[in-house]
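This is the structure I want to talk about, given as structure tokens.
All protein chains but one are shown at their positions in the complex.
Here the chain labels run A and B in written order, and each chain numbers its own residues starting at 1.
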Amino acid sequence: MSTSAHPMLKYLKTQAPTGPRLPLILCPGCGAGQVLNYTLHAVDRILEEDNWPKEHFVFISGVGCSSRLTSHYLQFDSGWTLHGRSLAIATGALLANPRLKIIVFTGDGDAAAIGGNHFIHACRRNLNMTIICINNGLYGMTGGQVAPTTELGETTPTTPHGNVEDPFDLCRLAETAGAPYVARWTTAHPRQAIKTITKGIRKNGTAFIEILSQCPVHKKTAPVELFRRLREITVSKKDTDAIAAGKIPLGEFCNLDKSDWIARYQQIIENARSPEAD
Amino acid sequence: MPISGSKHLIQPGNYYLQGAQACAEGAMLAGCRVYAGYPITPATEIMEHFARRLPQLDGRAIQMEDEIASASVLLGASWAGTKAMTATSSPGFSLMQEVISFAIMTETPLVIVDVQRPGPGQGYITTSQEDVMQARWGHHGEGSIIALSPASVQDMFDLTIEAFNLAERWRTPVLIMAEETVAHMREPLVIPPHAEITVVDRVKPQDQGIAPQDYLPYGHGEVPPMAIWGEGYNINHVSLVHYEDGTVTRYNARTHFENVSRIHQKIENHIDEITKVDARFIDDCRHLLICYGSVSRTGVEAVLEARERYGLNIGFIRLKTLWPFAEARLRALVPEVETIFVPEMNLGMMIHPITEALRDRCSNIISIPSLGCLHTPDQILARIREELT
Partner (left out) sequence: MPVNDRYEIRIAGFGGQGVVTIGKILGTAFSVFAGINSVNTQSYGPESRGGACRSEVVVSQGEINYPYVRHADVLIALSQVALDTYLADLKESGILMLDPGSVQTVTDADHFRIIKVPVAALAHETGGLKFQNIVALGALHAVIADLISEDALKDAIQATVPPDTLAPNLAAFDKGKQYINHHLKR
């Protein structure tokens, strides 16, 4: 491998029988590619340090720009699935094979609009999966329309006169719904993101990690400027004054120990199959 | 593959069960170990039976937050290598159509039971056959589908096993179009020795000696061998129009046509192999009654009485498979007849492909509709006698 090759290329399918797979279909400056990079770094670290077989990792996504990350780029098992339903699909995979290490790429629309119901129940059920939500505050794939995470007042193609709705706080939603591990970073915080994603994958149970991301095309703003803004509108969760003044908190919001769905159900299976059972 | 010898599987013998229970037991014998569902009358008994029984078989049953989630669970379970099923009723069936469309395109084996109830809307909670067209055409887009029509508790057992086998063999979702009548009735059920039950499993690339680096997820033949998650094949399931290697970029119309045609023809080219039709009193019959599902129970009674009591030469055909539609088989079976009666628990649905198939054999094809309840023998006989005497 040449010294200038990207270290995570070993996890990507660069060639297909029909031709080269790269570059990624994502727009130049899109944050989703960075999130993929951070996630692969996390997986790389885990493959090196823990004893998990690479074959057990499965990436599942729904529909949207963030969900394109699984569209046959990965040297892993994956599924590029239905808009909003990736968490229910992940649930099915775990019910069939609890040993799978499932990482879900989703977007703010995919998770919190059409997927909202499945999102809160996945957090509540606490099956062992890592949900990485790439939140760019809009619907990128279809042209930049308003999302449940768009700020009040924003102009988008479907709110041309200004958005009249308040946005979700996805982390608070996940935490309230019962996810035992909830955290938020941005694409402009690579080291923290990699560390948190690593922790989330290792966490037994539902880990929800929101990564605030940039969409240069629909924001009509250069990526570097969007990075600056991401760092400007966010603060450490410890900075309560800044948060009270309207900054978005970053960091780990909860890290609870909670028995997961499979473990609880396993008890039922063992009772049902014990010699003393009816 | 032989049925594993778990003592928790229902043992061979004679039972007296509801259709719902027979369906669940058949599924478990066929290897179903994941069930996901949402409560809805009149299908809930199926889920409740699975909830009690699956843990005994080291399987997992879950009640999801809605029917869309329930059907979605089946996708993940199937891709992870396990046979999976859900049961719902008509309003839930409508919700599942996007997942069915997706399953067709990704060629994912799974089984969905629709215990039909009247519509539209909430309709009622009694029996119906109003979803039989939705079964074929409810999913958006092209792609054929398999739909079976049970008429007894024994059928609910046998056809559920058949449904799983068809799903695995043809890498497709399979629908069991039951009705409240057959799901709730209680009748004798015979479970044969397990060795006599055929269970089919999907072909995997390993079975054909195809290594991961040579594997084409949607290639290697009419029905692509199916890689399972967790076995190193780096399979990516995708439902955009795709090449054999799963590529979705570099779109062109020819690849699109080949991709979707293959999925469509995979079923349509094998109608003879897939479909089942029962026929009685066909030779030299002057008239014919064609029916499916629970209506077959009334249809047979009416035909027997028409023949024995009223001397009418009526034949009887029951469609055990609704889709793909067995047009060629029907045409081979049916002579020229004067009248064809088609009783359905709807305002006339399967009568359309029946008419298309037999229009040159009979110019008087008559619908006998019923909504919300099973036809009585007297009801069908009255219509027959009105027409023929």
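Note that in this section a contact is a pair of C-beta atoms (placed from the backbone, for glycine too) under 8 Å apart; a residue touches a chain by one contact, two chains touch by 3 or more.
Note that the structure is predicted; figures quoted are calculated from it, not measured.
Participant: Which of the displayed chains are touched by the chain that has been omitted?
Facilitator: B
Participant: Which one, B:Asp66, B:Glu98 or B:Glu301, makes contact with the chain that was left out?
Facilitator: Per the contact definition at the top, the residue touching the missing chain is B:Glu301.
Participant: Return the single residue from B:Glu65, B:Glu187 or B:Glu338 that touches the missing chain.
Facilitator: B:Glu187
Participant: Using the document's definition of touch, tell me which of B:Thr126, B:Thr160, B:Asn236 or B:Thr275 contacts the absent chain.
Facilitator: Selected residue, touching the omitted chain: B:Thr126.
Participant: I'm checking contacts with the chain that's been left out. Which of B:Ile10, B:Ile267 or B:Leu374 qualifies?
Facilitator: Considering the complete complex, B:Leu374 is the one touching the chain left out.
Participant: Which parts of chain B face the unshown chain closely enough to count as touching?
Facilitator: Interface residues of chain B facing the absent chain: 14, 16, 41, 125-126, 181, 184-188, 294, 297-298, 300-301, 304, 374, 376-378.
Heads up, the rule we're going with is that only the chains that are shown with their structure count from here on.
Participant: Please work out the Cα centroid separation of chain A and chain B, and write it as a whole number of Å.
Facilitator: Computed value for the inter-centroid distance: 37 Å.
Participant: Which positions of chain B touch chain A when the two form their complex?
Facilitator: Chain B reaches chain A through residues 8, 33-34, 36, 55-56, 58, 60, 62, 64-66, 68-70, 72-82, 84, 98-99, 102, 216, 229-240, 243-250.
Participant: Hey, which residues of chain A end up touching chain B in the complex?
Facilitator: 13, 16-19, 21, 25, 54-56, 58, 60, 70-72, 74-82, 85, 88-97, 99-100, 117-118, 121, 265, 268-269, 271-273, 277
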